[in-house]
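I'd like to ask some things about the structure below.
All protein chains of the complex are present and in place, except for one that has been dropped.
On to chain A.
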Amino acid sequence: MQTLDLVDAHSGVEFGNGVRLDVRRDGTGERTALVLPGAERAVEDGRFLEALAEDFAVVTPSHPGFSRSPRPDWCSSVDDLAYLYLDWLDRSELTDVTLVGLQFGGWVALEMAVRSCARISRLVLVDSVGVKLGGPLDREVVDLFATPHAELDKIIYADRAHALGDLALAPVDDVLELARNEEALVTYGWQPYLHNPRLLNWLWRITVPTTVVWGDSDGVVVPDYGRGLAARIPGASFDLIDRAGHRPQVERPHDVARLIAKFAV
């Protein structure tokens, strides 16, 4: 049966405690941007990462369990991911890092920032999940696991040309990556669903300038959720990206990169 070729001890980058990840690096700027991707397929963030690389040295790991990064059994919560990347920042001795969390990666970035902003100078959240703002009856994040893929294409993208489309016709590796990523998302975010109920209580610990960026047509997590999230982070700003869904970095890569560069530089 066909599987994805995961990175190994040679091709993976050591992130501590034996975790080796598939890491993409773009650009050679003096300042570092650590980009934490969402649960969707990594390659589609490429144009955004290249645009961001005009101003930053960009480091983009695939989280354990996603894309071509192996996941050790013990690594099964967003807490684990937050400590993993914080530890990597410490050992890399990087400072003044712009932390960019895309979608699911926004939740990881939030969990990092409430723990320590010592090496982080800017926080950017793009269509992030991670907090619960409403009541029990409010479904703030679409139930991705109870939604047909054809419908997901419509709510993730403003322009469906960016979507994978009919999975029967899609490249095998793309479907494998989608399936592996969704499984990882279940591992980290099944219940409570894509949020940490305690996180909201700690957002006051985010002491670095923060901006919340949102696709105006996001059908997975609507812009009002983003506004609510921004309102709860001290001093955070909120920006809408026109004609973009849940992944504005895919649909408007230059707009999002420019916004980050302007905010962070």
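A few remarks follow.
Here is the rule we go by: a contact is a pair of C-beta atoms (placed from the backbone, for glycine too) under 8 Å apart; a residue touches a chain by one contact, two chains touch by 3 or more; residues count from 1.
Everything below uses one rule, namely that contacts and distances are computed from a predicted model.
Missing chain, UniProt protein name: "Monooxygenase", from among "4Fe-4S ferredoxin-type domain-containing protein", "Ni,Fe-hydrogenase III large subunit", "Ferrous iron transport protein B" or "Monooxygenase".
In the complete complex, the hidden chain is touched by one of A:9, A:137 or A:172, namely A:172. Checked against the full complex, the candidates A:11, A:95 or A:147 give a single residue touching the omitted chain, namely A:147. For chain A, the residues touching the chain absent from view are 1-3, 143, 145-149, 167-168, 170, 172, 175-176, 178-180, 182-183, 185-187, 190-191.
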